[in-house]
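One chain of protein is taken out of this complex; the other chains stay put.
Per-chain numbering from 1; labels A and B assigned in written order.
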Amino acid sequence: MATTTAPGRLIGSSVRRREDPRFITGKGQYTDDITLPGTTYASFVRSPYAHARITAIDADAARALPGVRAVFTGKDLADGGVNAIPTGWLLPDLRTTDRRAIAIDRARYVGEAVAVVIADTPAGAADAAELVRVDYEELPAVASAMEALRPGAPLVHDDVPGNLCFQWALGDAERTDAAIRGAATVVRHRIVNQRLIPVAIEPRASLASHNAATDELTLWVTSQNPHVHRLIMGAFVLGIPEHKFRVISPDVGGGFGSKIFIYPEEVVVAWATRRIGAPVKWTAERRESFMTDAHGRDHVSDVEMAFDAGGRIVALRVSTVANLGAHLSLFAPAIPTYLYGTLLSGVYEIPAIHVSVRGVLTHTTPVDAYRGAGRPEACYLLERTMDVAARRLGADPAELRRRNFIPPERFPYQTAVALVYDSGNYVPALARALEMVGYDRLRAEQAEGRTRGRYLGIGISCYIEACGLAPSQVVGSLGAQAGLWESATVRVHPTGKVTVFTGSHSHGQGHETTFAQLVADELGVTLDDVEVVHGDTGRVPFGMGTYGSRSGAVGGTAIHMSLEKIREKGKRLAAHLLEAAPEDMEFAGGKFFVKGSPDRARSFAEVSLAAYLAHSMPAGMEPGLDATSFYDPANFTFPFGTHIAVVEVDVDTGRTTVLRYVAVDDVGNVINPMIVEGQLHGGVAQGTAQALWEGAVYDESGQLLTGSLMDYGVPKADMLPSYETDRTVTPSPVNPLGIKGAGEAGTIASTPAVANAVIDALAPFGITHIDIPLTPARVWQAVRDAKGRS
Amino acid sequence: MTRIALTVNGTRHEHQVEPRTLLVHHLRDTLALTGTHVGCDTSQCGACTVLLDGRPVKSCTVFAVQADGGEVTTIEGLARDGRLHPLQEGFWQAHGLQCGFCTPGMIMAAYGLLRDTPNPTEEEIRAGLDGNLCRCTGYHNIVKAVQLAAAAMGVPADRAALSGGGQDAASTSSPATAATR
Partner (left out) sequence: MYPARFEYHRAGSVEEAVALLGRYEDDAKLLAGGHSLIPLLKLRFAQPGHLVDIRRIPGLAGIGEEDGAIVIGAATTHAMLQRSEPLRRRLPIVPEAASQIGDAQVRNMGTIGGSLAHADPAADLPALMLAAEAELTAIGPGGSRTIAASDFFIDLLTTALTPTEVLTRIRIPVPTSGTGSAYEKYPHPASRYALVGVAAMLTMSGGTIARARVAVTGVGTHPTRERAVEAALEGERATDAVLAAAAARAVEGVDLRSDVHGSAEWRRALAIAHTRRALARAVARAGDV
C-alpha cells in the first residue's frame, strides 16, 4: 500500500506511482494509440505450414482492391536493400541463420510472414491480405528438438547440418565424472521445461514515418530497449545512419522479454514507409502474437545429482537440449548457455558441475528470453531435483536444502560454473518462509488429511538469480555483440528543476517513480521537481534498455553517478559563491553549506541558477549543470530467497488448487517496497502458471495447438491466491546503491515451488516426478498409472 | 454504411459506420478514445471492457451498430469534475497496475462487479474479474484495489456516485430510435 513520506526520506518508501494518473484515466499512450495524418496499415500474409516452399505469390487481386497501397514480398525487401535480422550473441562455432523479415522461397514456421499488404484502413488491409494467393509446396517439418536431432530429420536450414546450431559446455567434466562415480547416492532423471508463450497483454505494434524533407525516419515501437532497436535496425538491417533514425518506445503494455528483440514486422513498416511515402502502422492480432512473439524455455535435460553419505551434494551433471525455433532470435544463443548453465550451482555448495547444451533448430516460432530467461530453467532443474533427492534420501526437503546452502562466510563465492556470487545469507530467508507458512503444523495437517483422502502438498524452492546484466567486458568475451552498461543524463535546469534521461525503459516497472525517488533524495528536491524521461532515442542520448532485472542496479547506478557529479560541481560553485574552500563544503537537505556553519549556505536552486547565469564562476568551470554517466557494473548481482507453495490436489480429476503462497525474497536494498512487491507478485503468477497451466504445444506437423487465449492458460484472478511476502536485506556490494534486482525473482522461484507442492501432495501414490505443466489431465494420468502399478 | 447514434461519456455522437466496425474500433479510431484497449481476438482478455447501458461488456465483441442508441462509458468518462472515481483511486493507492494496459478494462469490469456486489469478499472479487487478464500484477493488488474502492464507496455520498445519476441512469433509459436500415 502506498504511503506518503517527508522529502529526504523517499528511498525505501512506498511512494505511489507518478505514472498511474495517466493509466487510470485512459490517457496512457501506447504505440497503437498513435495515429499520424495519412497513416496506412499493414497486414501480413502468413504461412499456414510449418515448412513449405513458396512457389508463387499472386497479389494481383489484392492490389486491385480500392485503398490498397502496396503488396511486398520477401524478394521485394531483399531487392530494396533490407538485410537479414542478425543474431546479437555469438557462441564459438555458432551456425547463424539467414532470417529475413519476410520469407524468401521457404517458410519455416507457422505464422512466418510471406507477404505484406499495406492499405488505407486496417480492415481494407485485412481484406486484401485474404486475396493474396500463395502457392506452397508443403515440406516435412519437425517441431521437437529431440526429433530434430535424429539422423534424417528434416533440415530447417540447409546450411545447418543435423539442425545443430551450437554445442556448448561449462564446468570440469572429469572432476564431475569422478565425483559422480564415487558418490553414495546419485539421483538421475530427465525433466522437461516446456515452451512458454509470453502474452504481454499489449500486442506488439509499430508505426513508422519518414520525413522526406529531413530524411529522418521515426519508428514508434513496443520495445524494451529503443536504442538497441535503433542500432540493430539502423546499422545492420536497414542501413539507416543512427543520426537519421529515431526510435520511440512510448507506453508499453508489458514485455517480459518478448519486446527486447528485433521483429520482422517493425523492419517491414520502417522500410515500407519510405517506399510508399506515408506512415505505416502494424498492430499484432493476438493470434499473430501467439505465432510470432519469441517463445521461451523449451528444454529437455538429463540430470545427475550426486550426494555423499551425509546428504551433501558432491556433483551435478546436466545435459540439455534447447529448442531454438526456426531462426536465431536476437539473444537466443545466450539464454540456454550463459544465462542458464552458469546458474546451475543455485544456492548450494556444489564442488563439481558440468553442463553441456545443444541448441537445436526446429520448425517452430523462434525462442528467446522470456521472464527469467535461462535462470528459471536452471532453478527449476535444481529445485525439482532437490525434492526428488530428498525423497530418495529420506530427508526433509527444507533440511536437505539448508544442509547444502553456501554458508554466509563463503561470500564472495566462486561457483563451479564461472560466476562469483556477490553476497548471500540463505538460512534466514528459508527460516522466515518456514515460519510464515507454519511448516511443522502444515506437515501434520498434511499427514492427517491423507488418512481421509485429502491431498495437501507443500513445495519449497530456494532460488538464486543473476541480475544486473552485466559487465561489458565479460559479456563481450562470452559472445555478446553489445556492451551492457547503462547511461543516464541528469539535467538540472536554472530553476533547480531536474530532468533525468535514462537508458532504462519502463513498461510497468515504475521507473518514473523509483528513479525520481532516487534523484529527489540525492538532490534534496521534491518528487514534483523531477521528470524522468525514457524510451526515446531522440531525447535520451544512449541506453541499453530493460531486461534481466537490470534497471535498478545498472540504470539506477548510472543516475546515481550523474547525481554525484552534479553535487560535486554544485559544491565547487557554492564554495566559490560563499568564498569558502570546496573541500569545506557539504550538501544536505537541499543546501550547499560550509561545514560547521550551516548559515553560510546556498540552496540547490540558487546554485543551479548561478551555474546558468555564469556571472561568477570558479576559474575553468564551464557554465551549466548537467552530467552524463555510463555505468558498467563490475559483476552481476545475486538476489535469492525461499518460496513455499501449499496446494491441494483433487485426485479424482487431477485439479490443483493453490491454497497459499509464501515468498521471502532478498533483493538487496529497495527504493520502493510497494513496487518491488508488485514485481514479485506478478512474477509468482507467471511462474505458477508455468507449473500448472501454460505450455505451448505443437503437433508433429508443426501446427501450434495452443494458439489462442481460448487454449493457452494465462491465469485469471480466480486461479491464484493472495501472496504472503516478506524480505530479508543483504545489500549487494557490487553497486553503490546495494540493489540486487527484483524483476524476475518471482517467476524463477515459483515454478519449482508449485510443482514441488503438487508432487509432494501425490507422495502417497509413490509419484516422484511429473513434467510441467501439471495440468489436471497429466496429474490424473499420473495418479492412475501409479495406482495401476501398485 | 449505417448511421448510428451513441452517447459516449455523456456526449451524443452520430456517425456513419461500416456495419462490421467493432464498438472498440469506433471508440478508438472515430472518437479518439484510446483508453479502451484491444488485447485479444477471442473475448478473453477484457482490455476492451466498457459500460454499455451501465453494464460492462467487451467492446471487441460488440458491433458499433448493435450499440446504436445506447450509452457507453469508457475509462475516460469515469472521473467526474476532476475527481477520480474511487476505483481509480483504489488502483492507484494499492498499486493495482503496472504496465497499465489492462487497467482501463479491469476498472470498468470492477465497476460492474461493485454495482451488483457492493461489499464483495476476496473470492467474489476474483470471480467477478474472471473476464479480465492482467499479466503484471498477479492480481494480488487488484483485489486490494477493489476492496479499497468498495470501502470508499460504502460512504453514502460516494455510493450515490456509483449507482446514481449520470451515465448510470442509462441502464434504465430507453434506447434511441434511430433507424439503421
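Simple rule for what comes next: a contact is a pair of C-beta atoms (placed from the backbone, for glycine too) under 8 Å apart; a residue touches a chain by one contact, two chains touch by 3 or more.
Only a predicted model underlies this, so the values are computations on that prediction, with no experimental measurement involved.
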Self-check item: Absent-chain contact - pick from A:V45, A:V437 or A:V714
Solution: A:V714
Self-check item: From A:L578, A:V697, A:V729 or A:A763, residue that would touch the chain that is not displayed
Solution: A:V697
Quiz item: For the full complex, which residue in A:E448, A:D652 or A:E700 touches the chain that was left out?
Solution: A:D652
Quiz item: For subunit A, which residues lie in contact with the unshown chain of the complex?
Solution: 122-123, 126-127, 130, 285, 287, 650, 652-655, 693, 697, 705-706, 709-716, 719, 775-777, 780-781, 784
Quiz item: Residue-wise, where is subunit B in contact with the chain that is not depicted?
Solution: 2, 18-20, 22, 38, 41-44, 46, 49, 52, 55-58, 60-63, 65-66, 109, 112-113, 116, 128, 130-132, 175, 180-181
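What we mean here is this: only the chains that are shown with their structure count from here on.
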Quiz item: Rounded to the nearest whole Å, what is the centre-to-centre distance of subunit A and subunit B, using the mean of the C-alpha atoms as each centre?
Solution: 31
Quiz item: Within the complex, which stretch of subunit B touches subunit A?
Solution: 18, 20-21, 28-29, 33-42, 44-45, 47, 74-76, 78-79, 84, 88, 91-95, 97-104, 107, 122-123, 125-127, 129-130, 132-144
Quiz item: Can you name the residues of subunit A that touch subunit B in the complex?
Solution: 1-2, 14, 16-17, 19-30, 32-33, 35, 123, 199-203, 251-254, 256, 283, 285-287, 507-510, 674-675, 677-679, 681-686, 708-710, 714, 716-718, 720, 722-723, 746
